[in-house]
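To start, the structure itself, in structure tokens.
A single protein chain has been omitted; all remaining protein chains appear in their positions.
In this document, chain identifiers A and B correspond to the written order of the chains, with residue numbering beginning at 1 in each.
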Amino acid sequence: MTTTEPFAPEIRLEAIESLLLEKGLLDLDRVEQRLEMITTELGPMNGARAVARAWVDPDYRSRLLEDGTAAVRELGIDGPQVEMLVVVENTPEVHNVVVCTLCSCYPWAVLGLPPAWYKSPEYRARVVREPRAVLADFGTEVAPDVEVRVWDSSAEVRYLVLPERPAGTGSRSESELAALVNRDSMIGVRRAGQVDD
Amino acid sequence: MGGMEGFGPVPVDDDVTFHEPWERQAQGLAIPVQVAARSNLDAFRHAIERVPPAQYLEGYFHRWARAFETVLVEGGVLAAGELDERLTGQTPSTAPARTTKAVPGGSGAKRPGDTPARFEVGDQVRTTAARTSGHTRLPGYARDRAGVVAAVSGTWVLPDTNAHGEGEQPTWLYSVRFPARELWGSGAGEADVVYLDCFETYLEPVT
Partner (left out) sequence: MTDLPVEGPAAPPRVNGEVVFEAPWQRRAFGIAVDLCEQGAYEWRSFQQALIGRVAEAERGDHPFDYWQCWLNALGDVVEQTGLVALDELDQRSVSLAARPAGHDHEHGHPHR
């Protein structure tokens, strides 16, 4: 196996694809169908629904923290990369942030596909070592006495952050609350959206 | 098939006989299937020839699988359609029985284990200092470091052995909590913590 890359990636990909097609091992329609599903049906709106439900329903919140996999399935959320989902809760005392230092492991079923920065050597190297500086890069300040927990997804367990519910949202409906839950708040690099009123 | 047009080049460099374990099984079933159906080699060959064109192109062993079904149905061993019913999508030429929301990895990595967990929540542990040339999920920054077991996360396929064909070896997985200063020294944040998922084989008890 060579470590240099003599071929442009488009060429290499086409070589793999054409050989697999010729051997009858690939069905491009099937591949396309799966891609469509992954890129449209999977996304952070799934995780946001679980977060919003946890904010309004204390029993659901308990179940979500106890067994994330089962709790998101209650909402019809299931899919790739969440064979075991652990939900970790942000509180006034604890702030959580998730990484995969070895590659790019990410809970696709609840967050969709990871953004480029999550997969970058910069994020993967720095967040585990200087999380507060990385959070500051995202505009997120954490008080010195708050414990910052970095979860390195080194095995098959996937992590989702349950962000704190923003102040002043007591009258919001569950779907309005879900709209406040952005992807970055479920990775832990930002907080859930603040409310303007 | 001879003389038919529209096919790509013959993959002459493909000299792997069996791409997947089920293909080896298919080869092994040829005689028993014929015996079960009180058939014979010629009838089997004929069955292969009668595989519909779209399925014929699925590959050599896929054709065998289709032919098996034909032989078994015609020999009265199976009712027509019974095989599809039983397999419900697991026939070799279609996708395995997974929904569109299946976990990539099929049955996944969780496995029943038959040994008790060595550690429990609250135990003090130390990660191994051993550097391995093989695959491991213990990141370099966490080698030879002391932490506390925060959770016991079930038994899973051990990537270290499975990667080298040494078997799945279901192994207990632990979430281990490391103070940042333990990992990075006194320059690290006092209130910073790293949680890392560690397989039991990476850990030793701290006495």
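Methods note: a residue touches a chain if its C-beta (ideal position, glycine included) is under 8 Å from a C-beta of that chain, and two chains touch if they have at least 3 such contacts.
Note that this is a predicted model, so its numbers are computed, not measured.
Student: For the chain not shown, which residue from B:109, B:173 or B:203 touches it across the whole complex?
Tutor: Answering carefully, the residue with contact to the hidden chain is B:109.
Student: If the hidden chain were put back, which residues of chain A would touch it?
Tutor: Within chain A, the residues touching the omitted chain are 1, 3, 5-21, 23, 25-28, 30-32, 34-35, 38-40, 43-44, 80, 102-105, 112-113, 115-116, 119-121, 156, 182-183.
Student: Provide the residue numbers of chain B that touch the chain removed from this figure.
Tutor: Output for chain B: 8, 11, 13-16, 18-20, 95-96, 98, 102-106, 109, 135, 137, 157, 159, 162-163.
The rule is short, and it goes like this: only the chains that are shown with their structure count from here on.
Student: I'd like to verify one number: the distance from the centre of chain A to the centre of chain B, where each centre is the average of its C-alpha atoms, in whole angstrom.
Tutor: Using C-alpha averages as centres, the distance is 25 Å.
Student: Under the touch definition given earlier, write down the residues of chain B that touch chain A in their complex.
Tutor: Residue positions touching the partner: 8-9, 11, 14, 19, 57-59, 62, 95, 100-105, 108-110, 137-139, 141, 151, 153-154, 156, 159, 173, 175, 180, 183-184, 188-189, 191-199.
Student: What does chain A use to touch chain B in their complex?
Tutor: Residues 18-19, 21-25, 30, 33-34, 37, 78-84, 86, 101-102, 109, 128-132, 144-157.
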